[in-house]
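Worksheet: the structure to be examined is printed underneath.
For this depiction, one protein chain was excluded, whereas all remaining protein chains were kept in their positions.
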Amino acid sequence: MESVALDLDNYRKLLKEYLLTHDETALYQAEQLSKLSVQHNVSPEEIIHVHIKALKELYPELPEEVNDSLNFLLEAMISYGLALQEYQHLREKQSALESEISVAANMQKTLLSTKKPEIPGLDIGAISVPANRMNGDYYHFIYDNDHTLGIALADVIGKGIPAALAMSMIKYSMDSFPEDLRQPSRILENLNRVVERNVDPSMFITMFYGLYNPKDQTFSYASAGHEPGFYYHKETDHYSEIEAKGLVLGATNNATYDQEVTQIEAGDCIILLTDGVTECHLGDRFIERDEVLDVIKRYMHLPAQEAVEHVYKHFERLQDFHLRDDFTLIIIRKDV
Amino acid sequence: MNINLDVDVTEKENETTLHLKGEIDAYTAPLLKEKLLPLTAKQDHHIIVDLAEVSYMDSTGLGVFISALKSTKEHDAQLKLVNLQERVHRLFKITSLDTIITIETTVRGGN
């Protein structure tokens, strides 16, 4: 951060011109000089110093009191000069941090990336948008050789970098589970132990795990304290809450999870979400779950991917395009 | 938006009651943690948290109560939450934390 010396001749010329003409042009040039000085780390006391010198050259008879008072002003400006330097230093540091975070965010994207599987007979839509740079929500599809489809959806307390780190841990634990570990309740029980052992006591994760088996067209699922999703029954044209009780991951070391199973008929839908959807602020109030469902219903005639994107855009608009929490929505529809 | 949390502490022998007022979120949770956690580390201490005037709580708040619960178990202390508003109570129900944290929806009058 080398500072450039202010050009005394130029300054004197500008000052003289202004004192003679009181011309706005000279003031405009002073503004330009001020900007340039900030850019080049010229501190206020240096400008005052140059000002004193220029003034003395223009007015050799300058009263001693004026000279002294300007030196007094110079002294008073020293801390501002330091503050400027500190600000510039912090700005450089911040931009270094920013770029580190952006590298981390990209890494997270790669690490946690999941491919939405193309499965005959199923229409799947999924969207997950972080409130900040790093996502504390996570969803993952596990499509196996035996054609079962596992769906994991998790939400870490808080957001940002700590949440993202905890999420990577969940993803790697799941990857390391043996292949025959498919039962939702068993998966949650195993993850609970991992989380309980490895994270801060005040940190926890909510998670929903579902397993679709195309052979008998069943959907088995278990929930670790996750925001309930919705189930759409085509036959009765009715939406119901997906009921599943279970403790959040990380609260105790021996939680067990009940597994439910439901038969999926043609046209039925499974709607999964995180509380970034239901905790959506509308000015001073929150959106009620019924309203969330109303919004989802409005777009359910669309293909699943279009539907989730429209719902997201709807809520984004409602919150003035500024999400307060990470937002994740998944819709799975069994084709007619 | 500038919403705060007031924590009013009433101490009795072997029992402390925290009256909370406001919102518990990422900004106010550290204050709650600072007041609550030291109490949970007192052997055999009874802690009552009155949430009657808490209109909103997010998952950060739940996290504070989970860590408080873990700490009470280590020190044989007791934690009880009372007078939860519906919206706040729902959070404890969804997360099933109501199965491991003692919650009373009505509190007995003064003795």
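Each chain carries a letter (A and B) given by its place in the written order, and its residues are counted from 1.
We take it that contacts are C-beta pairs under 8 Å (C-beta built on N, C-alpha and C of every residue); 3 or more make two chains touch, one makes a residue touch a chain.
The working rule: contacts and distances are computed from a predicted model.
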Hidden chain of the complex, named as in its UniProt record, picked from "ABC transporter ATP-binding protein", "Gluconate 2-dehydrogenase subunit 3 family protein", "Cytochrome bc1 complex cytochrome b subunit" or "Serine/threonine-protein kinase RsbT": "Serine/threonine-protein kinase RsbT"
For the chain not depicted, the shown chains it touches: A
Hidden-chain contact residue, picked from the options A:Lys35, A:His89, A:His147 or A:Lys313: A:His89
Options A:Glu45, A:Asp268 or A:Asp326, residue touching the unrepresented chain: A:Glu45
Of A:Glu75, A:Asp144, A:Asp200 or A:Asp335, the one touching the omitted chain in the full complex: A:Glu75
Touch residues of subunit A, complete complex, unshown partner: 45-46, 49, 52, 71, 74-75, 78-79, 82-83, 85-86, 89-90, 93
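Everything that follows uses one rule, which is that only the chains that are shown with their structure count from here on.
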List of subunit B residues in touch with subunit A within their complex: 26, 33, 56, 58-60, 62-64, 66-67, 69-71, 87, 94-97, 99-100
Of all residues in subunit A, those that touch subunit B in their complex: 155, 157-158, 200-204, 206, 225-228, 245-248, 250-252, 275, 279, 286
